[in-house]
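I'd like to ask some things about the structure below.
Left out: one protein chain. Kept in place: all the others.
Naming follows writing order (A, B and C), and every chain is counted from residue 1.
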Amino acid sequence: MINVGIIGAGRIGQVHAKSILTGVPEARILSIADPFMKPEVAEWAKSVGIENVYEDYHKILEDERIDAVLICASTNLHAQISLEAIAAGKHIFCEKPIDQTLERIEEVKAALAASPKKLVYQVGFNRRYDHNYRALRKTVEDGKIGEVQFVRVSSRDPEPPPAKYVAVSGGIFMDMMIHDLDMVRYLSGQEVVEVYAQGACLIDPEIGKAGDIDTCTIMLKLANGALATVDGSRKAVYGYDQRGEVFGSKGCATTQNDSASNVVLSTVDGVTGEKPLWFFLERYMGSYQAEVREFIECILKGQDPVTGIEDGLVSVKLAMACLKSLKEDRPVKIDEI
Amino acid sequence: MINVGIIGAGRIGQVHAKSILTGVPEARILSIADPFMKPEVAEWAKSVGIENVYEDYHKILEDERIDAVLICASTNLHAQISLEAIAAGKHIFCEKPIDQTLERIEEVKAALAASPKKLVYQVGFNRRYDHNYRALRKTVEDGKIGEVQFVRVSSRDPEPPPAKYVAVSGGIFMDMMIHDLDMVRYLSGQEVVEVYAQGACLIDPEIGKAGDIDTCTIMLKLANGALATVDGSRKAVYGYDQRGEVFGSKGCATTQNDSASNVVLSTVDGVTGEKPLWFFLERYMGSYQAEVREFIECILKGQDPVTGIEDGLVSVKLAMACLKSLKEDRPVKIDEI
Amino acid sequence: MINVGIIGAGRIGQVHAKSILTGVPEARILSIADPFMKPEVAEWAKSVGIENVYEDYHKILEDERIDAVLICASTNLHAQISLEAIAAGKHIFCEKPIDQTLERIEEVKAALAASPKKLVYQVGFNRRYDHNYRALRKTVEDGKIGEVQFVRVSSRDPEPPPAKYVAVSGGIFMDMMIHDLDMVRYLSGQEVVEVYAQGACLIDPEIGKAGDIDTCTIMLKLANGALATVDGSRKAVYGYDQRGEVFGSKGCATTQNDSASNVVLSTVDGVTGEKPLWFFLERYMGSYQAEVREFIECILKGQDPVTGIEDGLVSVKLAMACLKSLKEDRPVKIDEI
Partner (left out) sequence: MINVGIIGAGRIGQVHAKSILTGVPEARILSIADPFMKPEVAEWAKSVGIENVYEDYHKILEDERIDAVLICASTNLHAQISLEAIAAGKHIFCEKPIDQTLERIEEVKAALAASPKKLVYQVGFNRRYDHNYRALRKTVEDGKIGEVQFVRVSSRDPEPPPAKYVAVSGGIFMDMMIHDLDMVRYLSGQEVVEVYAQGACLIDPEIGKAGDIDTCTIMLKLANGALATVDGSRKAVYGYDQRGEVFGSKGCATTQNDSASNVVLSTVDGVTGEKPLWFFLERYMGSYQAEVREFIECILKGQDPVTGIEDGLVSVKLAMACLKSLKEDRPVKIDEI
C-alpha cells in the first residue's frame, strides 16, 4: 500500500484524488494540502476518508508515512516543491510544466540524479495516457506501420484563452502546442532534430496585441529522417479537435476525435453525428485516471514512468525552438536551444 | 444529503458504491450488507468511509437515518427485500428483474401504490442511461425523425452463457432479449401490442438440449402502428454488439458500438478499426454510474425514475409473449399474457 | 464479337446501349427496336454507329447475324418476346420481372430447357452486380463470416410511387421488396423456406386505399436454419436507403449507402456528411454496366449467369408468399406457393 499526499486541492488536485479513491486500490490518500483550501473541499475530503487536510504542504513532506506526493500547486511552485520533495525522499507526480525555464528543470533533474534513493518522477503529460493516443503509439511500437516516415498532429482548442493569459503563459507554443510537440516524439518514438514554425493571428486581434499568434503550423525533422507537421488553432467552433496520424513503410494509423455519443441522424439536411467533446477534462478524463494509476504502479514495480523528467525538459526546448523559428523566420535546430 | 444503504456487496453492489462515492456528492453510503461479505470488500468499504458493514440487510432497513436502499442481492430476493423496504419507507433502486413471475412484481407494485409515503422505485435497466441509447432516445423525443415508423434493435453477446444457466434463467428472451424488448419501448416511446418470434440453436447444441435457443428474431407491432424487429445472438466473435435504429417520417437515427479506441490502421490487409468493447461492464460502465446518480436526483426532486416498476413489469410480459410465440409459432398479442 | 439487338429503346434500353458501347468491346449493337422510337433516340443511335433502328422487334429476331437480345420492352411483353427469342436461338438478357405469374415464367423456363441450343438467359436483378452487394456476397462466399446465422436487408425508397401504380404493380412485395428478397438468397447463398410478413400504411393513405401497404417487415427462415429480417419503406426523406448485413459464426459483414461525395463538415451544428444518393439509376449505374458486361461474358465463355431464370422464378414466389402471410397473418412456407 502506497501512502499519498496531494499538494494543491484545486480542480486537477481533486481529479487526481477521485482517481485514486476509485481506481487505485493500492494507494491511500493520507493528506491533502492547499493554502486556500475551500471548506466544501475539506469537508468532501473528510467524507471520503482522507485523514488530514492541511494549509501548509510541508506537513505532507514531513510525514514519514507518506511515500509519494502529487504536485498540483500553481506552476511557479512546481520546481520548488519538487526539490523539497526529492530532498524528503518522496516519489513525485508533477503537473506540467515543471518550469518555464530550462535552468530550473535542469536543477530538478540534477537533484533527482543525486538522490540516494531511486525516486519515480512522473510529469503530467496526460495525453500520453489517453486511450486513443496510447493505442496509436502501440500500433507504431508493434511495428504495424513499419518504419516511421511521417507524423501529423492536429490540435485545436474550442475557445481561445483571454489575451491576458497568453501574455504570461509563454504563448501558444509553450502553453498549448507543447502537448502536440510531445505527441510527435511519443507517437514516432523519435527525437526531433529541427523545427520550422509559422504563425498568424486570425482569430482574436487582442491575442496579436499581446504579442502572440492564434494559428500555427510547425514542420519537424526527426532523428531517423522522418518528417512531421503540427497544426494548431486556438478556436475550433465545433469543439476540441485533437487528431494524430503516423505513416510508415507498412501502413498508416490515425486517431479521430471522441464525442459524447455515436448517434447518427439522417434527414433532409444530411447525415449528422455529434461534435467532438468540448471540454478537455471531459475528453481526457480517462487519461487523468490512467496516469495516476500508472504512477503508483511505477513506484510498486520500480519502473520508469512513460513521461519522465526528460520529457518535461525536451518539450520545453521544442516549444522554445518553435518560438525562435517563428521570430527569425528560419528552420531552427534543437541543438541551438 | 441522502443516506444510502447497499444490500448485496457483489460485483454490481461494488460498482454502485463506487459510482456514489465519486459521482454523487449528494449521497453518502452509511452501510453495506451482504451475508457472504468478503473480508477485502469489508476492508475497502471501511477505507472509503462507509460506516457500517453488515451481514444482515435488515440492519439497514431498521436504520432510520437511511433514506434509500440499493437492492443488489440475488434475483430471488429482489421482490422480498423490495416489499420489506417499502414497508420501512425507503426509496428503492432494485436490480432487474424484480422477479421472474408477474404475480410477485404485481405484489410489489401494489405495495408501492399503497405506501403512505411517495417512494421512488427505480429498476436497473441500465441501458436506458447509456450515452448512446439516451442520445438516440433524445433525438426521437425531440421530433427529429418525425413520427416513428420502424425500430430495429440488434443485440449480440460476445459469448454464450453455460447451458446450465439458460436452464434456470428463463431462457434467451427472459435473461437477454428483455433488455432489447425494453429498448424498443424506450426508443420509440410506444407500447408493444403484438410480437412474433423465431429462434434457432446454431451456436451451442448444449443450449438446445437445455431447451433454449441461441439465435432469435422478433417482429413487433407498436401502438401507433409502427413496426419493429429485434435480432439476437448469444455469440458474436468480434465482441459485444449492441446497435439500434429508429426510422420515421422525417429521418432515421442509429447508434453504433463503442470500442476501446478509435485508431484506424491502413495496411495491405485493409483499413481496420478496433472491435467493439467485449465486456458488458466496460461497455456500460457510464450507464451504471448515470442510473445511480439519477436515482438520488429523483429522490431529491420528487421525480419519477426513467425506469420505474411498470417498465420492470412490461418487459417481463414481452419476454413471456415472445416465448409463447416461439412455442406456438404464431403472432401473440401482449394482452394475451 | 457478339452481335446484339436491343428490344425497347426507353430509359433502361438506352442505359444498356451505352454500357455496351463504352464498356463491352466484345459486343457490337447491330440494331435497336421500339414501336414508339423517339426521333432523338434514333438519331443518337445512328451517331454512335448502331446500324438499324426498327419499330418492329421481329426484325431483330429474324436477323441471323444477331447472337443476343436485350429485352427492355414493357413488362407484359417480357415472357412473349422471351419465348420468341428462344425459338429464334438468341441468347437473352431480360429485364425483371419475367412475368407477374408463375405460369408464364414456367413456360419460358420449359422453352429454355427444350431449346436444342444452350442459351444464356439472364434476368436483370441488377443489384447482384452492385459493387457493395457483390463485395458483401464475396465476403460471405469466401467463408470470412463462417456459417451464416442471420441476414438483414433494409430497403427504403426516397419517394412513394403514385397510388395508381401500386394498384397494378402487384404491390410493395412484388414491385419493390422482390429485390430485397432476392438479396437474402444472394447474400446468404441459402434458399428461403418460410416467411412471415407484417405491413402498415403510415406514409400515404392513398396507397392504403389502393389496397397496399407502404411500410413492411419480413421475417424469414433459411434452409440451413439461419434467420433473416427484411424491412422496407416507400419513403425515406434522406434518400435511397439500401443496406445489408450478414452475420455468422466467424463474424459479421455489412454494407452502407453510397453518397455523391465523402465530404464531412464539422460546425456548431454537428459533424455532417452527405445524404445517400437519391435516384436509383445514379446509385446503381455501376451495376447496370456490370450486368450487361457479364451477360456477354457468359455467352463467350458458355457460363451460367449470376441471375438466371430460376432466380426470376423464386423471387416471384417469395413475394407471393409474403403477400399471403400478410393477408392470413401467419407464417407461410414457400412450398405452399
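Note that contacts are C-beta pairs under 8 Å (C-beta built on N, C-alpha and C of every residue); 3 or more make two chains touch, one makes a residue touch a chain.
In this text the structure is predicted, and so the values were computed from the model without any measurement.
Considering the complete complex, the chain that is not shown touches A, B, C. Remark: the omitted chain is touched by one listed residue; of C:217, C:255 or C:325 this is C:255.
Residue in contact with the omitted chain (choice from B:144, B:275 or B:324): B:275.
Here the missing chain is touched by one residue of C:145, C:166 or C:220, and it is C:145.
Mapped onto subunit A, the footprint of the missing chain covers residues 147, 149-150, 152, 154, 156, 196, 198-200, 202-203, 215-217, 219, 221, 225-229, 231, 233, 235-238, 241, 247, 249-252, 329-331. By the touch rule set out above, subunit B reaches the unshown chain at residues 236-239, 241, 259, 266-276. Residue positions on subunit C in contact with the hidden chain: 18, 21-22, 25, 28, 44, 47-49, 131-132, 134-136, 139, 144-145, 250-258, 260-268, 274, in rising order.
One rule holds for everything that comes next: only the chains that are shown with their structure count from here on.
Subunit B and subunit C, compared by their mean Cα positions, are separated by 43 Å. The distance from the centre of subunit A to the centre of subunit C, each centre being the mean of the chain's C-alpha atoms, comes to 57 Å.
The distance from the centre of subunit A to the centre of subunit B, each centre being the mean of the chain's C-alpha atoms, comes to 38 Å. In subunit C, 236-238, 241 are the positions where the chain touches two or more neighbouring chains simultaneously.
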